[in-house]
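Scroll down for the structure; my scribbles are underneath it.
Only one protein chain is missing; all other protein chains are in place.
And now, chain A:
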Amino acid sequence: MAEFFFNKVSKSRQYFLSLLFVCIVSFLCFVFANFIDYKIVAFILLVTVSLIAITFDIFPVLTAAVLSALIWNFFFIPPRFTFHVGSTEDTILFVMYFIIAMVNAVLTNKIKLIEKGAREKEEKSNTVKLYNTLLNSLSHELRTPIATIIAATDNLQTNSSNLTPNDKEELLAEISTASFRLNQQVENLLNMSRLESGFIQPKKDWCDINELVYDAVKRIEENKATQHITINISPNLPVLKLDKVMLEQIIYNLLNNACQYTAPDSMIQLKATYKPHFLEIVIEDNGDGFPEEEIKNVFEKFYRLKTSRTGGTGLGLSIVKGFTEAMGGSVLLQNVSTGGARFTLIIPAESTLLKKTDQWQKRIY
């Protein structure tokens, strides 16, 4: 912390502060000179220079070391108030003081440089690791649909006479599915880069949660999932002020995740309720749930479960977390006692008091 703070201090301030520090300590020693032996003062000043060395750059430290040596000589080594050193022993002490102070400053600086280098190296290797993970999952996720499209179109172009109309239909359906999958991956990447850029601002507008949820479900149904989705939206849910695009994407990603990682014909349940001033959405499935020890990691970027089949980029859930937090909310993952996973979203949202008795509700009949 201290290092972080002082690294930001400008060069001239570093000189000023380190010299000031030496002067204050020397002054205190001077006040108590009658009670402290001048050799002890040397140690106190050495400690002072060491402390300065931990926080400041090399040159202010060296200056402070020189100053402290001179002060010690002038004010403390007998005869006091002269630069003259009385005994040979004291001359040796003074030279040793000077050397220790200098070595101290230089060594501390060296350690700092090594630490900095190690930190940078680690950061770099982490970035490389992340980048490799991304490339691996991406190239798989993008290549599979591309391979499908290339193979299917090639088949249709060169082998047309041997294909039955039914075969052709199926190949075309494959091409279509692959294209939508590609499109979805590109969307995931764009969302991720929006999050990464840090400029993501929710665009709040009034939303009909019912409509929003069904829009997400409609997109899921287009993926031809076989799971059964039950929707349970509290009937008196008011119109809420939220970012519709983000919330729809969150719900879509959670439902899509449930569809991808549960057995065919599994049950998925979505519940939405509003308690002032929070929207709560619970999405629960009756699949196998998540391994307990991995729950804390699943929202990390590119994280894939150890047991996970190939496919998937590990972006879906991290986008869920990123978007939820961008809206000021939180997402919690738990395993249900009966098996299966439960995601709980809590998002702050303003509601409207618009009632059915509103002035716009006059009947014309």
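In this section, contacts are C-beta pairs under 8 Å (C-beta built on N, C-alpha and C of every residue); 3 or more make two chains touch, one makes a residue touch a chain; residues count from 1.
Just so it is clear, contacts and distances are computed from a predicted model.
**Student:** Of the candidate names "SUMF1/EgtB/PvdO family nonheme iron enzyme", "Sulfur carrier protein ThiS", "Monosaccharide ABC transporter ATP-binding protein (CUT2 family)" or "Response regulator", which one corresponds to the UniProt protein name of the undepicted chain?
**Tutor:** "Response regulator"
**Student:** Just to verify: which one of A:S50, A:T177 or A:N210 makes contact with the chain not shown?
**Tutor:** Within the whole complex, the residue contacting the unshown chain is A:N210.
**Student:** Tell me which of A:E187, A:E280, A:E294 or A:E325 is the one touching the absent chain.
**Tutor:** In the complete complex, the chain left out is touched by residue A:E187.
**Student:** Looking at A:S50, A:N155 or A:S179, which makes contact with the chain not pictured?
**Tutor:** Looking across A:S50, A:N155 or A:S179, the contact with the absent chain belongs to A:S179.
**Student:** Write the list of chain A residues that the hidden chain touches.
**Tutor:** For chain A, the residues touching the absent chain are 179, 183, 187, 190, 205-208, 210-211, 214-215, 218, 231, 239, 241, 244-245, 248, 352, 354, 360-365.
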